[in-house]
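The complex appears here without one of its protein chains, the remainder shown in place.
Presenting subunit A:
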Amino acid sequence: MTRTDTASPALELDDLSVAYHVRGRDLPVLSNVTLTIRRGEAYGLVGESGSGKSTVALALQRVLPANGRISGGHARVAGKDVATLGSAALRQMRARDVAMVFQDPGKALNPSLTVGRQMAEVFEILGAAGKERYRRGEEMLGRVRISDPARVMASFPHQLSGGMQQRVVIAMALAKDPALLILDEPTTGLDATIEAEVLDLVDTLRQEFGAAILFISHNLAAVASLCSRVGVLYAGRLVEEGPARALFADPRHPYTAGLLRCLPRAGFKGGPALDNIPGFPPPPGSITRGCVFAPRCGLAEERCRAEEPPLYAIGSGRGSRCHFHDRVDDLPRMSEPPQVNSPERGPNVEPVLKLEHLSKTYKLPGDRRVQALRDVSLSLAPGETLGLVGESGSGKSTLANLVLGLAEHDAGGRISLDGTAIAPSVHARPREAVKSVQIVFQNPDSALNRAHTVKHLIGRAVERLAGVGGAERDGRVKRLLEAVRLTPRQLPAKPRQLSGGMKQRVAVARAFAADPRVIVCDEPTSALDVSVQSAILNLLTELQAERQVSYILISHDLGVVRHLSDRIAVMYLGRLMEIGPARSVLQGPHHPYTEALLSAAPTVTGERGTRIKLEGQIPSPVNPPTGCVFNTRCPRKFAKICETEEPGFAPDAEGHAIRCHLPREKLGRGRTGPGAPAAAETAASG
């Protein structure tokens, strides 16, 4: 494919403004955004929900919703001004020059057509003949490193894993050899290992195809690992721009600096609390004078509220829309909750929760069985946090459900709470046990009944769990609201009237309704924006220090796990592969699987150790591998014994157990943490 105009940049936004017409008013959603993406360059656009990131992607393809329009400036894709293109030229531009990959590949693919049919469609648009379309589709799948393109072509989307689906979508996008590839949160919702694979793939393909990439994400680390330049969007304005490394290492806008301080990236539990950004992003059009960030900025002065800052150039291709861009280092911390130290743990501390030989077998049609959890034993001390990590399908949620009594464990296992065995099903447990084990779900939109008010949501939990009603209940509801930093003003509100962070606070308050002993936190912050995430993490830390509650924290974000956990358990295919103090598990020596998980986590500094790639998919739990269940994907598999014998799981003196045949001195030692230099040589040579 030849392109007449290869000299012009892939994307040029020149003072682009977009407005949505709402209730007779034009609300500015993007204001004077100027940025350029050169051919072959990867540009990251970061910002929280509502910042206008996705509007950029829509505007430059001219697919804004009916009430939206480009109200000023220009967007040029490969030199063509999208605002002035005629309908034929516009279609041509969308068909040839721009391709977009959306967040959820499951929704981007048509579930009723085979992948082959959908791939062929792309080439049909490009004018390929009948059989040629399929041949080129298959070839394209090969180029996105799908090892068996013929099989994938014949498959329906639901028969593929999430990572594989995203590869297919990327293949379709790249099929037309676009000048600009837009990736809108392409890895949100994927496992860390798959996210890493997809990011690596995109990076390789960028070099192969020479396509420019506009990478839109709220995940700063993912952006840092892929992009060479980054723009930070806040309330529709590009507040800072620059080379990725320099920008993340030394932010020159208080908003960027605030976001970075919100990230749990260094240090273990007991370290300083995360910072946060107070307040909320302004509704579009609400701030007409001065700097949009001033109401939330710790550096703001009179001048900021009066005069909108221009984009100050600060050398080496960097710019910041802050009057005081040279004083960002002085940005005061916005929160200072008390530090929390890890609880005492030893033989004399009675565990609050003890799981012994828990297994869970599900029956499948046709007399097949799948063991979702196998022989898990662990204990939890009062005030302790156990981080639970592993890919989807590793059994984390099953374990949580067994503890909560939402699913019943197989006979032979035992769950004890404060030394007393409790029934497998929540319906058979006494109230004392029910109130002691609670959960904070991942998504408050789903976990809070949208038909009920905050008062009812928390009140009902108090009523059921504490067994009190009337004024006593109302008093407790008020105290719980205060504990999660909400006010009685929120009592009559329904969930949709609250922001994401406030909703999650209500969910936390509900879990704390009646002095719980153990709370399962199932990805408690992954549905939230970075600045809100840090506030919720701080809240969980504070409540734990106050009330000596124990957490079982399920998260795919290793930064979050590191920040909150005293101990970490790593699960794979329903088995515990490793368990031990957070520091030992993360720093090593650790299990090869843990090592691979750690190496997959991108860091905001953009540095990454040697990526340890896991070959293939998680095996089917219906038919798990013999011997060590990890042997089919293990990069450190060394002998026949891995396939024949399941390794032992004996803990060392500090309670660190690793299910691996390799002796400890041969096991990998990881980086000391995301952000620290890599030390994966052992893995490379082993």
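The rule is simple: a residue touches a chain if its C-beta (ideal position, glycine included) is under 8 Å from a C-beta of that chain, and two chains touch if they have at least 3 such contacts; residues count from 1.
Operating definition for what follows: contacts and distances are computed from a predicted model.
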| item | value |
| --- | --- |
| Protein name (UniProt record) of the chain left out of view, among "RNA polymerase sigma factor", "Lipid-transfer protein", "Fatty acid desaturase" or "ABC transporter permease" | "ABC transporter permease" |
| Which of A:F280, A:Y312 or A:Y362 contacts the chain that the document leaves out | A:F280 |
| Residue of A:V532, A:A569 or A:C642 touching the missing chain in the full complex | A:V532 |
| Residue among A:Q92, A:N110, A:T420 or A:Q497 touching the omitted chain | A:Q497 |
| Residue numbers in subunit A that touch the chain omitted from display | 20, 22-23, 27, 29, 49-55, 58, 64-65, 67-68, 235-236, 276, 278-284, 335-337, 401, 404-406, 426-427, 429, 431, 434-435, 437-439, 441-443, 446-452, 460-461, 464-465, 485-487, 489-490, 492-493, 497-499, 501-502, 510, 513, 531-532, 534-536, 538-539 |
